[in-house]
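For this view, one protein chain was removed and the others were kept in their places.
This part shows subunit A:
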């Protein structure tokens, strides 16, 4: 027990005294967030502005209501237009999204109570996918607006009404999308790359073998590493969320406990992978590049800067197998949507399985000395 605390403390001292740790694990994520948030969030405002063209081909009180609803939605600049005009504006980039309210919308809403009637899609969304982040968020906002109308039409009474209202009142911006992504990226790079490089170099320099020459157990050593890194990641997360909140007004709508649980799952997963890389790489010089080679593509397929669904279909099976996408997704849903563990059981289960498999492999392949 004494050894465990000493090792944890020693590792924390090493973190604090290593300039690289501070720069890479703290300043870089915050800088990235400030740069991207300011650039894409338009001058540092937390207001998400998007120009929406609406073509009302129905021209009934109901379709007018949809139009009003969109106009009143925060962050949307709504302009009325025809379908053809709207499409050309979308192509030119003057509008980011085109909503077409097809003829028959009003009628369908009137008769919605009747059973056995097939509902045709009467609202069409045209998206500019060259700006995926904006288009994704935009489409969510519009879906919500239409959904609200639907619910009113059928006189839908949600059981958890307060929550429903919360979602409506949340200003959704790219920064809200970005901050959980940055958190996820930070957890991955700090652990995967950090552990692989550190452990490989300790092994090369004989530091690990020196410890092997004492009664210290490898499980105690690994436990100390885990504890120190969980503390480091916790502090990093607090710093990122702090900046996110005070600079951009990004809230954590969900449970902090759940957020911490996912940070912990992510840390354990990527640490274990880092240990595996350190054990399998032949030289310490190769451990860091291998870790980089693994983590770099994950930035793109992990939904960190733009949504996973915008990736080519060929990559989708890969995305479903690796842990980063689940972590990003879970952090995002907890923070943005206030999702609960029940809603997030899939990412929780996948990450849990990754921890078990990766940790077991890491423990089995761990060696103190150079082969």
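Going forward, a contact is a pair of C-beta atoms (placed from the backbone, for glycine too) under 8 Å apart; a residue touches a chain by one contact, two chains touch by 3 or more; residues count from 1.
By our rule, contacts and distances are computed from a predicted model.
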Per UniProt, the name of the complex member that is left out, chosen from "histidine kinase", "Cellulose biosynthesis protein BcsS", "Glutamyl-tRNA(Gln) amidotransferase subunit A" or "ABC-2 type transport system ATP-binding protein": "ABC-2 type transport system ATP-binding protein"
Candidate in contact with the missing chain, chosen from A:26, A:65, A:79 or A:211: A:211
Of A:18, A:51, A:85 or A:286, the one touching the omitted chain in the full complex: A:18
Touch list for subunit A against the chain that is not drawn: 2-3, 5-7, 10, 13-14, 17-18, 205-207, 209-216, 368-369
